[in-house]
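Structure provided below as structure tokens; questions to follow.
What you see is the complex with one protein chain gone and the rest in place.
Going by the order they are written in, the chains are A, B and C; count residues from 1 in each one.
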Amino acid sequence: MAKIDSEVGGDVTFFHTSQLDQLINLARENSLWYLLFGLACCGIELIQTGGPRADLMRFGAIPRASPRQADFMIVAGTLTYKMAERAKLLYDQMSEPKYVISMGSCANCGGLFQLAYSVCKGVDKVVPVDVYVPGCPPRPEALTEGLIRLQDKVRNERWQDKRRAPVQGTGAA
Amino acid sequence: MEKLILRRVDRNNEEMILNFGPQHPSTHGVINFIVETDGEVLRKAVPDVGYLHRSIEKIGEVTGWHGFMPFTDRIDYVAAMFPNEGYATAVERLTGIEVPRRAQYLRAISCELARIASHLVSLGTMSMDIGAFTPMLHGIRERETINDLIEALCGARLTYNYHRIGGVAFDLPEGWKERTLAFLDHFDKFLVEFDRLISFNEIYVRRLANVAVITGKDAVDYGLVGPNLRGSGVDWDVRRDLPYGAYDDFEFAVPVGQGFKGTVGDCYDRYYCRCLEMGESSKIVRQALLQLPEGEIMAPKVARNLKVEAGEALSRVESARGEMAFYVVADGTNKAYRVRARTGSFTAMGIIESASPGLMIADLVALIASLDVVAPEIDR
Amino acid sequence: MTTSEIHDLLKARFGEDVSAAPPPPKGDAWLTVKAERLVEVCRFLKETAGLEFDFCEDLTAVDWPKRNVIEVVVHLLSYKLKHSLVLKVEADRGSPVVPSLYPVWKTADWFEREVYDLFGVTFTGHPDLRRLLLPDDWVGFPLRKDYAEQGGWHGIDNVRENPLVELKRLDDSARAEAAKSASPAPAAAPPATPAPTSQA
Partner (left out) sequence: MPRTPKLPKLSPRAVVLLTLALGLGLPAGLFGAVLVLSPLAQPDFFVRAVLGHDPATWPHAHLVYGLVMALLAFMLINFGAIISGMTVWWEMRVSSRMQSRIGYNRAGAAGFFQWIADAVKLLFKEDLIPAEADGMLFRAAPYFVMTGFALTFVALPFGESLIAADLNVGIFYLTAVTALVVVGILLAGWSSNSKWALFGGMRSAAQVVSYEIPAGIALMVPVLMSGTLSMQGIIRAQGAWPWQWHAFTNPAAAVAFVLFFISQLAEGNRTPFDLPEAESELVAGYLSEYSGFRFALYFLVEFGNLWVMAAISATLFFGGWQVPGVGPEVYAAAKGAGAVPALGWWGLQLLSMVVMVAKTVVVLNVIVWVRWTLPRMRIDQMMNLCWKFLVPSAFVAFVFTLLWQLLVARAPALGLVTGVVLTGAFLVTLILFGRQVKANIAAAGDHVDLTNW
């Protein structure tokens, strides 16, 4: 299906689907809510990014405290092993479609704390990451750029592909 | 896990166990509280920390003496100047390096700006935890200007790495003095506005006054430091009582909790001490800028590959979260044998378990916020 | 009051259980206390008029594998008299046991838990000695000098591939590809036109 869609593209049915997808994606990319997940230093820059000067809310990104309502998670800061399991849990609790922005060197690869015995070397060891924002810590502008990249990604994908496969036998609708 | 942590708690079936954190809007970073409640009233809140334990003390043993400086930033990321200064001071004590007067002044200026920035975040998040969102963003707005100033000074917004063993990294840039003085004029007005906006708000006062009272005796016994200690009525400030750096040159008052709206040592006292402290810091910066002596900013002959004779030293600086002590042990090599940071938040967390019984859930949030804990200071 | 004055006071009371090293030229001087008398000495320091160390500033440890000891270091400060003191207690590295200072200063609670966590020093008389910073099932005491890393935790490995290695591999293969396509190109120059069809 996807193959036909990407190669032919002229089929009427798919044409309509993609028009609808465009509209859905237009809504989705403009309403990406993020999970409040400040781990360390980057968490302060995350607050600053939500603050008056950078103001993530311009893009429709508002912070949510509960993972259920969040569209993406900004992993802002050093992820220790102790926290890594919790991060995984939080990611699992989010509802599809969901994304992850890894903010800062520590979340990208362990960063400054490569030498540490208790730090997870990158959040992508635990959850899949969509956008990496480099910096230690990244400036608010960099995080905003990360959000814009995420919007690009959302714009260019089909909503159906992002749905969670239904779990068999649990009765979940 | 819960069983282990609640070993000290007598349980019957009336209580509910809540996992308060580590991802919770009001735990200020990643701290977990295992909370036992009876309805809205707490039986006990047991902190479970270590979610941000980044092995900084171990890393200090493998990096060189100079190389550890960037890591000190991450010990207290909200006010990174203080661990910079604390570590530098400890090594200077151990090696006998004399810091030039101008560098000491610059340290004082940068530290006091960082203190203001830190308190802005602290008070802002506190008001947010109490439910008022706007003061937080006003605080962030002012903090952005401080960030700009510090960025002009040292090139970083958050993790400054400005102080060096033997002095500071950069001298003042052109026009910085005037910019800072102009900001301070604005900031003093902002403080008045902030007080009007939130400090004297009736609901706010009632939420904080007489809540989670920590007596002076308890505060000393549990090793609280800084604004938390002063909020409990103990008149102690390292800057004044054991002066270091340039602080004996400045005139400033030390705000002490006196039961501004309730009992001495309640959440409001801790809150308001910080408010007053920002004003004092602004005074210090102004004095330091106006009296700033000319001269070098680095001590001469600080070797790049520093070797330190065997010995040990403890330095004390008054950080935004109270006395921060760095304990360094040298064994004659070019690496530290042991680096230890004693931080204010660590002991502040220790008191929560004994201060929490009988509070309500909303009060626990106020207590945590009023102690102004920062996760990496606890875990390092 | 300086360390040596305090030492004189303590010597009169506790005899040889408190000893002092010669003061170093730079840095702090310290007193060494025998583990069994530690609580007694500390209580004396806290409650005697003229000493009044009401503030236990810091309690930590240093590992000395060469001497086979773990030193527990206590920093004390008096708010009233503005003087400070460093106490050291030596514990055997094999099974370090030190009496807890919790009965004297409550702040010792967390400090001792931290030392237990990172150095494995057992504090007798501590009300709740368990790991503080690291997970409960962590193996080893990381701040000891001979600590070996576990290599990850709960299935999360601790190796981060160097991205430069992979980039170099890609780079090399691309270069090899370019070299391969560049060298036969002059030889197979005539059939230039059918190339697009073969690619399609």
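Quick note on the criterion: a residue touches a chain if its C-beta (ideal position, glycine included) is under 8 Å from a C-beta of that chain, and two chains touch if they have at least 3 such contacts.
Keep in mind the model is a prediction, meaning the values are calculated, not measured.
**Q** Which displayed chains does the hidden chain touch?
**A** Those shown chains that the absent chain touches are A, B.
**Q** One chain isn't shown here. Among B:M16, B:V62 or B:A303, which residue touches it?
**A** B:M16
**Q** Looking at B:F33, B:Y162 or B:F190, which makes contact with the chain not pictured?
**A** Looking across B:F33, B:Y162 or B:F190, the contact with the absent chain belongs to B:F190.
**Q** List every residue of chain B that touches the chain not included in the displayed model.
**A** Given the touch definition above, chain B has residues 16, 18, 24-26, 40, 127-134, 137-138, 141, 185-186, 189-190, 192-193, 196-198, 201, 203-204, 206-207, 360-363, 365 touching the missing chain.
**Q** At which residues does chain A meet the chain that is not included here?
**A** Missing-chain contacts on chain A: residues 6, 9, 18-19, 21-28, 30-31, 51-52, 55, 57-60, 64-66, 68-69, 71, 95-97, 155-157, 159, 163-164, 170-173.
Basically, only the chains that are shown with their structure count from here on.
**Q** Indicate the whole-number Å distance between the mean C-alpha point of chain A and the mean C-alpha point of chain C.
**A** One centre to the other, that is 35 Å.
**Q** Provide the C-alpha centroid distance between chain B and chain C, rounded to the nearest whole angstrom.
**A** 21
**Q** Centroid of chain A to centroid of chain B, CA atoms only: how many Å?
**A** 32
**Q** Using the touch rule from the top of the page, what residues of chain B touch 2 or more other chains?
**A** Counting only residues that touch two or more other chains, chain B contributes 50, 53, 55, 58.
**Q** List, in ascending order, every residue of chain A touching at least 2 other chains.
**A** Expected reply: 82, 117-118.
**Q** For chain C, which residues count as touching chain A in their complex?
**A** Chain C residues touching chain A: 133-135, 142, 147, 149-150, 152-154, 156-160, 163.
**Q** Using the touch definition from the top, list the residues of chain A that touch chain C in their complex.
**A** By the definition above, chain A touches chain C via 81-82, 84-85, 109-110, 114, 117-118, 120-122, 125-126.
**Q** Okay, in this complex, where on chain B does chain C touch?
**A** That would be residues 1, 4, 7-8, 49-50, 53, 55, 57-58, 93-96, 218, 220-223, 234, 236, 241-242, 309, 311-314, 316, 323, 325, 327, 329, 337-338, 340, 342, 346-347, 349-350, 354, 379 of chain B.
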